[in-house]
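The complex appears here without one of its protein chains, the remainder shown in place.
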Amino acid sequence: MNFILADKVQPYAWFPDGASSFVPQVDFLFTVIMWICVLFFVPIVIAMGYFMWAFRERPGYRGSPEALHNNLIEITWTVVPTIIVVWIFWEGAMGYLDMSRIPKGTIDVNVTAKKWQWAFKYDNGGEHEVAAVEDSVVKELPILVLPVDRDIKMIMRSDDVLHSFYIPAFRAKRDVVPGRYNYLWFHTTKEGTYDLFCTEYCGDNHSQMLAKVKVVSEAEYQKALAKAIQEPEDPLERGKLLYKRQGCSTCHNAGAEGASGPGPSYNGSWGKKVALENGTEVDFDENYVRESILNPQAKARKGYGKASPMNSYAGKLKDEQIDALITFIKSLENTAAAGK
Amino acid sequence: MAHTNAHAENAHTDSHDVHHGHGSSHGDHHGFSHPMPIWMLLSVFFALLFLTGLTVFQAQFDLGNAEIWMSLIIATIKAGLVILFFMHLLWDKPLNAIVILGSLIFVALFLGFTLMDAEGYRENLIFKSTITESQPGYKDPATLAAEEAAAATGK
Amino acid sequence: MTAIQETHSTTDHHHGDDHHHDHPSWLAHHFDDAEQQYDSGKLGMWLFLVTEVLFFSGMFCAYALYRNRNPEVFEFCSSFLNEKLGAINTGVLLFSSLTMAWAVRAAQLRQHQLLVGMLGATLGCAAIFLGVKSVEYSHKWELGLLPGKFYVAQLEGHHGPHKGYLEMLCAVPALITFLLAAYAVYAWATKSIFHQRVAGPLLTAGICFFGGVLLGQFLEAQEEASKSHGGHHEHHAVVEGHVDHDSHEHAAASDTHTHDHGASAVPEVSPAVAMGGSPDVYVASEEVNTPKAEVNQRSMAGLFFSIYYCMTGVHAIHILGGMLVISWLIIKAAREEFHEQYFGPVDNVGLYWHLVDFIWIYLFPLLYLIT
Partner (left out) sequence: MSVVDRPIASPVSPEADSYPTHHFLNHSKGFLSWALTLDHKRIGLMYLVGVMSSFALGGLFALMIRIHLWNFKDGWLSNQTYNQVFTLHGAIMVFLFIIPSVPAALGNFLLPIMLGTKDVAFPRLNLGSFYLWVTGLVLFLTALSVTGLDTGWTFYTPYSIETSQGGAVLAATFGVFVLGFSSIFTGLNFIVTINTMRPPGMTWFRMPLFLWAVYATSIIQVLATPVLGITVLLLSAERLLGIGIFDPKLNGDPVTFQHFFWFYSHPAVYIMILPAMGIISELMSVHCHKGIFGYRMIAYSSIAIALFGFLVWGHHMFTSGMADVTAVVFSALTFTVSIPSAIKVFNWLGTMYQGTVSLNTPMLYALAFIFLFTIGGLTGLPLGALSTDMHFHDTYFVVAHFHYVMMGGTLVAFLGGVFHWWPKMTGRMFNDKLGMVSAIIVFIGFNMTFLPQFVLGSRGMPRRYATYLPEFQPLHQLSTIGSLTLGAGLFLALVVLLLSLVNGKKAPRNPWGGATLEWMCSSPPPHDNFSSAPTVGDPYDFSDIEYDGRVGSYVKRS
C-alpha cells in the first residue's frame, strides 16, 4: 500500500523540506492521516450544521423522541475507526523500527549536550567549529558538518540535564539523557544547511541551544574533518576558539558591552578584586580563573549564587587548553582598557 | 431499638453461612456484624508467626536467585492470611475484594512496564563510579564513547 | 463491569424504610440506616487502602529497579541491617494485628472493657515497634550509613564518635510519656472511670516505647559483640559473596566489571585525591582498590540506604498516624460508644492497621533478608 500511494502523495506542504531517508515514510504517513482526519471531520461538521438547521426548535415542529439506538450504525462506527487506527499504528511502528535499527558502517559523531550548547566530536577526534549564522537569535552557532548520502550515527551523552536532539528537516529526534548513551541515526539525502534544536526543556537558555547542520559533499566533508582536528598554536587564538567551542560563550559575555547571559562577563575584571557570593573578595587572576574552571561552585561571583550552576571542566580540558583560555580572558582586560 | 435480638442470632452465626447469608439478608438491616471466633484469630496469628520464622530460616542459606522468590512467596502467603482473615475479606462484600485485588493489577502494570523499559536500555547506561572518575586510569568520555560505539555497532 | 453489576445487586436493598425521622445519634442524617452507613464507611476505607497500596508501589518499583541493576550492592548493604531487630518488629506488628482484629470482635459484642484493653495492646505494640526502629536508625546514623549524598560510612566497622542521635529520637516520646503520666495521676486523683480507662492504655504505650528502645539496644549490642568477634569473617564473607556474585552476573553487571579492572589497575592513592576530584566520593584510602570500594560509595550503597530510609520511614509515619487514630478509638471506646450497630470506626481503623502490617510483611524480607 505504501508503495502504491507513495508517489501519488505530494510531500506535505506544511513540513520543512526533507533531507533524510526518513522523510518519505513520515510525510507519507502524516499526509494519509491528515486525509483520514479530513474524511472524518468534514462530515461530522456538516452533519452538525445540518441537524442544527433541520431540527431547530420552531413553532409547530416537535422532533420525534425515537431514534435512540441503532445497533448497525453503532457497530459500524466502532469497527471502521478500529480498522483504520490499526493500519495507522502498523505504519507508524514499521517506520519507527527503521529509525531505531542502526545499520552497520555508519559515520559516527559524538554529541555532548550541556547547558546550553551542542558539542560535536568527529570520529577523527576533531571538534566542531563555531561560525556566524544569519536568521537566528544567536549570532554564532556550532556547525555540524556531515557528508551527503551516508548513514550517520549520533552517539549522544548529556553533561547535566535532559536535552533532546532534533533536526526537523531529517524528521529525527532523540532525547539526550544524562547517565546513559542514546543513539540516533539517519541517512542524509540532500546537501544544504539545516536547523538543529534542543526540544527538551533545559533551563534559562533552552531556546538558544541551537546548532546548524551542514550537509556537504564527501570532499568538503574531508576538508572539514582535517580543519576540525587543528587547534591554533598561538595560545590567544586557541583561547578564543575554545571559548566558543567549549560553550563558555553561551553563558559568559566577552564583548565590551556589559554582562549578559546567566554567567558573569569575562570583560574587564582581570587583575581587579571581585566580590564573591560569600561576601569575601578575591583577586581575579590565573589562579582564580583556573579554579573556577575546575571547581566552578567554590568561589561564585557575587550576584550569581542563584544562577544555574556551571559544571566542572575537570577531565574535559587539557592543561594547555586551560592556559589558553586564561590567556584569552587575560587579553580581554586589555581590550577593555583600550576601550576606556 | 428492637434490633438487638435480631442481631443476637446473627452475631453468633458461624462465619460460613454468614458468607452465604449475606446476599439474602436484605430483609433485616442488621446482619452486618460478624464477630470472628477467637480460635480463628489465634490460629491465623500463630500461622503468621510460623511463616515469619520460616523466611528467617530460609534466609540462612544462599539460594541465589531462588531466594528472593522464596521470601516473596512466603510474604505473599502471610499477606493473604492477613487480608482474608484479619481484614475479613473472606466474608466481605465481593466488591471490596474486587477493589483491592484490582489495585494489585494496576501495581503490576506500573512495575511491569517501568521495569520492562528500564531493562531495555540497561546496556546504554553509563555506570558512574564516583571513585574511578577522580583517579589515574580514568577514561575520558571520548574513549568511553568509542568503546560504547564499538559495542553498539557490534550488537 | 462485574464490579458494577455486583454492587447493583448488593446496594439495592434499603427500600424506602422511613427510619430517617428517628435517627439515633450515631447515625449520620444523610444515611438511611446503620448498614448503609457501615457499608459506605467500609467501601471508603477499602478505597483508601487502594491508594495506600499504589502509594507504596512507587517505592517498591524503585527498589526492584535498583536491586535488579546492581544486586551486589543490596547484598552488601543488607548485611548492615540487623535481622534480629527486623524479625522482632515483624512479630510485634503481627501481634498488634491480632489484638486489633480481636478489638473489632469485642466492639461487635459490646465487650467494652476488652475493647479498650485490645486497643491499648495494639497501641503498645506500635510503640514498641517505633522504639526498636529508633534504635536501628540512630545506630546507622552513627555509622554514617545515611541516604544518598550524605552517605559517609567507613566499612572497617569502626564507630564514629557518639553523637547522641538516639537521645534526640527519644526526646519527644519522653515528653509525651511524661504528660501522659501527669494525665494518669489526674485521672486517678479524680477517680473518673472514663479518664482512667483512657489514661491507662496511653501511658502504657508511652512506656512500651522505651521498652522497645531497651530491647533494641540489647539486641544491637549483641550483634556488635558477634561482629567484633567474628567481624573479620563477616566482612570476608561479604566480599567473597560480592566477588563471585559479580562473576555470576557477568553479563548483567558488565559495566561494574570493566570498572573493577579499571580500579584494580590503579595504584594506591591518598584519600585526599579520592576526596578532592569529585564531591561524591567517600572512600577510605585503604579501601580504594578493594572490590568493596566499588560498593561503598554514595552512588551505590548510598542509593540503597536512600531506598531503605524512604520505605521504612514512610512506613513509620503510617504507624504514627495509626497510633493517633487508635488513641481516638480508645477515647470513644472508653465512652462505650460502640455496639453491633455501630462499630465501623473500629473496623475501618483495623483495616488500615492491617494494611500497615501487610506492607511490613513485604519490607522485612526485601530489606533485611538479602543473602
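Which chain is which? They are A, B and C, in the order written, and residues in each are numbered from 1.
Note that in this section a contact is a pair of C-beta atoms (placed from the backbone, for glycine too) under 8 Å apart; a residue touches a chain by one contact, two chains touch by 3 or more.
Bear in mind that the values here come from a model prediction, so they are computed numbers and not experimental data.
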item	value
Which displayed chains the hidden chain touches across the whole complex	A, B, C
Contact residue for the chain not shown (choose from A:Pro103, A:Gly125 or A:Gly203)	A:Gly203
Touch with the omitted chain, as defined above, among A:Asp160, A:Glu191, A:Glu231 or A:Glu286	A:Asp160
Touching residues on chain C - with respect to the absent chain	1, 4-5, 7-8, 11-12, 14-16, 18, 28-32, 36, 39-40, 43-44, 47-48, 50-59, 61-62, 65-66, 147-150, 280, 298-300, 302-303, 306-307, 309-310, 314
Touch residues of chain B, complete complex, unshown partner	95, 103, 106, 109-110, 113-114, 116-121, 124, 127-128, 130
Chain A, residues in touch with the chain not shown (by the definition above)	12, 14-16, 22, 25-26, 29-30, 33-34, 36-37, 40-41, 44-45, 47-48, 51-52, 55-57, 61-70, 73-74, 77-78, 81-82, 85-86, 88-89, 91-100, 135-137, 160-162, 164, 166, 168-169, 171-175, 177-180, 182-183, 195, 197-208, 305-309
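Note that only the chains that are shown with their structure count from here on.
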item	value
Chain pair showing more contacts of the two, A-B and B-C	B-C
Centre distance in Å when chain B and chain C are each reduced to the mean of their C-alpha atoms	16
Touching two or more other chains - residue numbers and ranges from chain B	125-126, 128, 133, 138
Touching two or more other chains - residues of chain A	none
In the complex, chain C residues that touch chain B	2-3, 6-7, 9-10, 13-14, 17, 24, 33-35, 38-39, 42-43, 46-47, 49-50, 53-54, 57-58, 60-61, 64-65, 68-69, 83, 87, 90-91, 94-95, 97-98, 100-102, 104-105, 108-109, 241, 248, 254-256, 259, 262-263, 265-267, 269, 273-274, 276-278, 280-281, 283, 288, 293-294, 297-299, 340-341, 343, 350-351, 354-355, 357-358, 361-362, 364-366, 369-371
Chain B - residues contacting chain C, complex	1, 3-4, 7, 11, 23, 26, 29-36, 38, 41-42, 44-45, 48-49, 52, 55-56, 59-64, 67-68, 71-72, 74-75, 78-79, 82-83, 85-87, 92-96, 98-100, 102-104, 106-107, 110-111, 114-115, 118-119, 122-123, 125-139
Chain A residues within the chain B interface of the complex	102, 104, 106, 108, 110, 112, 121, 125, 153, 155, 157, 179-183, 315-316
